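On to subunit A.
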Amino acid sequence: MRVMRIAAAWLLAVLTPAVLLAQQTSDFVPVDPSMEAAEKLPAAPMVMTAYALVWLILIGYVWSLRRRQARIELEMAALRARVNEPDGRQARRD
Partner candidate 1 sequence: MKILAAAWLIARKDFTIEARSREIIATAAFFAVACVLVFAFSLVREGRAPEGVAAGVLWIGIAFSGTLSLARLFERERAHDTLRTLLLAPVERPAVYLGKLLAVVMLMAAVGAVLLPFTGFLFDQGVIGAAPGLALVMVLGILGYAAVGTLFAAMLGRSRSRDVLLPVLLYPMTVPVLIAGVRATAALLDAAGPDWATARLWIGVLAAFDAVFVTLALWTFEAVMEE
Partner candidate 2 sequence: MNLVLLAAAAMFAAAPWLIMRAPQEATMGLIQKIFYFHVPAAFTMFVSAFVSGIAGAMYLFRRSARAERVCAAAGELVVIFGAIVLLTGPIWARKAWGVWWQWDARLTITLVMWLIFVAFLLLRKYGGPGSETLSAAVALFGMANVPFVYWSVNIWRTVHPTTNVVPSLGPGMREAFWWCVSAYLLFYVALLAARMKLEEQRAALDELHFEVGAE
């Protein structure tokens, strides 16, 4: 659940500038849509979106590493428990 909340917060941080951006550009219809629109685009939210995206990707990656690691550790603990069972096959080998 906590993970979901963090993800939602990050999504919001990225989407807000994007939504602002979209609203500001839909206010007028330029004659030549290619360059003229680009001239009027506000730069600050774009720079902020880029910065937020970098954070999002790096944190997402660290999180995925943690998750994969946790899964391996869990599996390892389960295996170890099976190997060390007192009345298990381990006893026979000794």
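In this text, a residue touches a chain if its C-beta (ideal position, glycine included) is under 8 Å from a C-beta of that chain, and two chains touch if they have at least 3 such contacts; residues count from 1.
If you want to know what made the cut, all candidates are chains of the complex that A comes from, given by their letters.
As the structure is a computational prediction, the values presented were derived from the model and not from experiment.
J.: State which numbered option touches subunit A in this complex: 1 or 2.
T.: 2
J.: Spell out the residues on subunit A that touch candidate 2 in their complex, using ranges where they run on.
T.: Of all residues in subunit A, those touching candidate 2 are 34-35, 37-38, 41, 43-44, 46-47, 49-51, 53-55, 57-58, 61-62, 65, 68-69, 72-73, 75-76, 79-80, 82-83, 89-90, 93.
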